[in-house]
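Quick one: this structure, given as structure tokens, is what I'll be asking you about.
One chain of protein is taken out of this complex; the other chains stay put.
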Amino acid sequence: MLKIAIVGASGYTGLELIRILQSHPEVMVTCLTSEQSAGKPISDIFPTLRGICDTVLENLEPVRIAEQADIIFTALPHKAAMEVVPTFLELGKKVIDLSADYRLSDPVVYGEWYEPHINPANLKNAVYGLPEIRRGMIREAKLVANPGCYPTSIILGLAPLLKNGLIDLSSIIADSASGVTGAGRSAKVESLYCEVNEGYKAYGVGGVHRHTPEIEQELSLLAAKQLKITFTPHLVPMDRGILSTIYSTPLSPISNEALSELYQEFYADEPFVRILLNGSLPSTAFVRGSNFCDISPLVDSRTGRIIVVSAIDNLVKGASGQAVQNMNLICGFRETMGLGTPGIFP
Amino acid sequence: MLKIAIVGASGYTGLELIRILQSHPEVMVTCLTSEQSAGKPISDIFPTLRGICDTVLENLEPVRIAEQADIIFTALPHKAAMEVVPTFLELGKKVIDLSADYRLSDPVVYGEWYEPHINPANLKNAVYGLPEIRRGMIREAKLVANPGCYPTSIILGLAPLLKNGLIDLSSIIADSASGVTGAGRSAKVESLYCEVNEGYKAYGVGGVHRHTPEIEQELSLLAAKQLKITFTPHLVPMDRGILSTIYSTPLSPISNEALSELYQEFYADEPFVRILLNGSLPSTAFVRGSNFCDISPLVDSRTGRIIVVSAIDNLVKGASGQAVQNMNLICGFRETMGLGTPGIFP
Amino acid sequence: MLKIAIVGASGYTGLELIRILQSHPEVMVTCLTSEQSAGKPISDIFPTLRGICDTVLENLEPVRIAEQADIIFTALPHKAAMEVVPTFLELGKKVIDLSADYRLSDPVVYGEWYEPHINPANLKNAVYGLPEIRRGMIREAKLVANPGCYPTSIILGLAPLLKNGLIDLSSIIADSASGVTGAGRSAKVESLYCEVNEGYKAYGVGGVHRHTPEIEQELSLLAAKQLKITFTPHLVPMDRGILSTIYSTPLSPISNEALSELYQEFYADEPFVRILLNGSLPSTAFVRGSNFCDISPLVDSRTGRIIVVSAIDNLVKGASGQAVQNMNLICGFRETMGLGTPGIFP
Partner (left out) sequence: MLKIAIVGASGYTGLELIRILQSHPEVMVTCLTSEQSAGKPISDIFPTLRGICDTVLENLEPVRIAEQADIIFTALPHKAAMEVVPTFLELGKKVIDLSADYRLSDPVVYGEWYEPHINPANLKNAVYGLPEIRRGMIREAKLVANPGCYPTSIILGLAPLLKNGLIDLSSIIADSASGVTGAGRSAKVESLYCEVNEGYKAYGVGGVHRHTPEIEQELSLLAAKQLKITFTPHLVPMDRGILSTIYSTPLSPISNEALSELYQEFYADEPFVRILLNGSLPSTAFVRGSNFCDISPLVDSRTGRIIVVSAIDNLVKGASGQAVQNMNLICGFRETMGLGTPGIFP
């Protein structure tokens, strides 16, 4: 049994890591940290865990944490992650970082969208952890930069088109919507139940959301050419889920059949990507609690545009499930281990 | 006091008409019909109305209905509306029809998207009832075709751009999301609470939603040129509201300031359109229960695209509130009469 | 037109006062205060009000506020209210206080449940503002202590039984459930969307909720004898509404018919109490946005218990609507003025 530490365990992605790992046959969660709640059992914060995981939360003392674990998940806000990740790496631990700190390969870009990067040296060691795109590199990685939730849904939605050079690279518009767990668990008026409930809104409109450069970096790599997109996130009154509706213009007309075939082939061996056919469309409800990404590629025959709809659970394939998938890869476990459940509906 | 009949009163738009008209100082609801619930007081169907409107629902006998009313609102499914509207018109009544039956000026197009039109003769008498675009004609109308909910949000969002010839007409993508009242009040598994709750999904993807030709008809008139759009509706787990995020490419670059000014001027005298400035963005929560359409026009400086976000309450500005606004116009009342409330939040 | 000040306007009850008063024909809101948001227009806090009420929020300087208003609503937390109410009264203003500060006639009891009372002198001037019970006294009042939300639903539910001495006073159990607006608008983790959504829970179990002494004071007055109750509040994932299911044992057996008659007679002239008959039961959904209290009295024939179910909108009849009803009484307006709307459904 490998020993696992989760740094930043009192947020929703931390809880989701515990939930998933608790039924993983090859690992054992031995250490949890939380700056705010150190000294309390995690089950005081999340009573779902009562009797299942009553581990006491510790302060974030990197050396002491590293001593207790083989693999470390960092589920911290950006900046806080890069303050501790170098220590974990120096001590020979493998790290799966769920923050944004190691996703952008260029520290200048990071600086433009976040703040000055304080650990640029490790950027070259970090592998962007989207297994469907970069499985081989992840297997060898010491540091995995676990992708953002919006990027996961959009990159998986567009990869077959970009890899095959089928679309006008200036035509991409990604219109995405997320459940409220995406806003995290900190106390803010705008995340209160009554402020969010019964409302639907856009935010970060006009290319200002911080996931934009991450999406563009990965799409550009897939296209082998620098590209820019229009990306608009929305907030939906529900706990979990991201659905992206992605528009692009094909370079030459394509049929629905050819498009379906392309996606089926591209993802034929992927255990967590389901291509929906015959007009069947994804819903976040059908991936809730699971590591699946459901994708429908369609052609709008009236305008010729390609519309790809993709859905994930932002806490699973968009965060903690994908992190476990990456852990399986770097540990040499079966990739689907601990992730085989069908999700929960309703 | 003018007398009002509401034909098809046991649906959500019927109820919303009663709610709004109940505080209108110049009219009195005298007659309500429902095929399914004839003989019962409307307050048995909608207990909110207990003690306020206990009118007994009648069968839909057009001549008898017409005798009791000066103005008739038809809140019926498509086809059912055009089966009775001609009789009302022949009897000299003014009709505001909330169905799709008189929205498309070309019966051939209607036939393609719905079914053969059985009353094409009255299409030329019908005025598309979007006051911000066609106020003068509505004032003179005998038959108002009250716009659909998605079309209202999209047409108001794009009118300033199209009227001024500012965008590439082939570039329009409207990504819209609606609350569940948009699906009506009939018993279907897919509208059950547990099927809808905690899920977000696209539907009618690829140009197949029936509001498409209505949107294109009106946008083409505004642009003075035939155009096609990509329109994708989504379903949000909430009762009310439509938000449209509309993408287009300007013919020449435009600044955020110029865009704001354009919208402010275009809608300067409109009592129900609110233009949001300085990055403020609409939410369906802020128009719930009111007749407002909130619009934010923005430029994505990275890609040059224009993004317009518009929000309405689908049951008010998207249906019954707009119908009352139209009634005010055809009756010569002050346009905002009965519609001045700020909406309800939370 | 009387001039109205709302002190503490940036909470949900403040907003609800503005919403209701905006359509009241005899008053005009001239002054709004908010310690946190002074200097901003209220419509920045609550965008529903854009274009309808853009009044700039002021600091709470009592003398300056009093100069601008004839009637003052204090929508402050407890303690903050009694810090300013005395000044308003000294300056000759009528005050309707929505806090708990003047509801308990005995300052010792207040001290036990809240903290030491700093203005006991005015307790004897305060009238508990439940018009159905104390209309005459409210008309003469200078200071109205507007009832709590849970107390309103429970007192109205039990008044006919207690006034007529029909039940065992030791048998009363009130099991109530509230929407989340009841928790206010301050940023707390436990009020976050994802913490509240999809969960139902009891809180304050065992007679520790602060509404307990208020309920008991008023029920004891109705019974003309000191009594104690068991009161359990619950939290429901919805914005608005309180429903109380109240159990008691009749002193002698009573039929459903006799019970219905009793309630109908007791509330025969009340404009805002609706007695439901023939097994019809209230829902918070049917009073949302309205000032109604819907009540079903029933007998459980198997156990002989009386079960009364009552529903209100906690922000309307449970707070701001009732405050306006009280304002109408102290100003000599028609009691229903501004409150005649049927609520909004769905």
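Per-chain residue numbering starts at 1, and chain names A, B and C are given in the order in which the chains are listed.
Everything that follows uses one rule, which is that a contact is a pair of C-beta atoms (placed from the backbone, for glycine too) under 8 Å apart; a residue touches a chain by one contact, two chains touch by 3 or more.
As the structure is a prediction and not an experimental result, all values here were calculated from the model.
For the chain left out of this panel, the touching residue among C:Asn59, C:Ser255 or C:Ser301 is C:Ser301.
When the omitted chain is restored, the residue from C:Gln22, C:Thr87, C:Asn125 or C:Thr232 that touches it is C:Thr232.
Only one of C:Lys40, C:Arg64, C:Lys188 or C:Lys201 touches the absent chain when the whole complex is considered: C:Lys201.
Along chain C, the points of touch with the absent chain fall at residues 170, 173, 175, 177, 179, 194-195, 197-203, 205-207, 212, 228-230, 232, 234, 236-241, 243, 245, 247, 281-286, 288, 296, 298-303, 305, 307, 309, 311, 346.
Think of the hidden chain as still there; on chain A it touches residues 12, 15, 18-19, 22-23, 46-53, 181, 198, 239-240, 274, 276, 280, 282-283, 285-290, 292, 294, 340-346. Seen from chain B, the chain kept out of the figure touches residues 12, 180-181, 185-189, 191-198, 237-239.
Everything below uses one rule, namely that only the chains that are shown with their structure count from here on.
Shown here, the protein chains touch in all possible pairs. The highest number of C-beta contact pairs joins the chains A-B.
Separating the CA-averaged centres of chain A and chain C is a span of 46 Å. Rounded to whole angstrom units, the spacing between the C-alpha centres of chain A and chain B is 38.
Residue positions 194-195, 197-198, 237-239 of chain A each touch two or more of the other chains.
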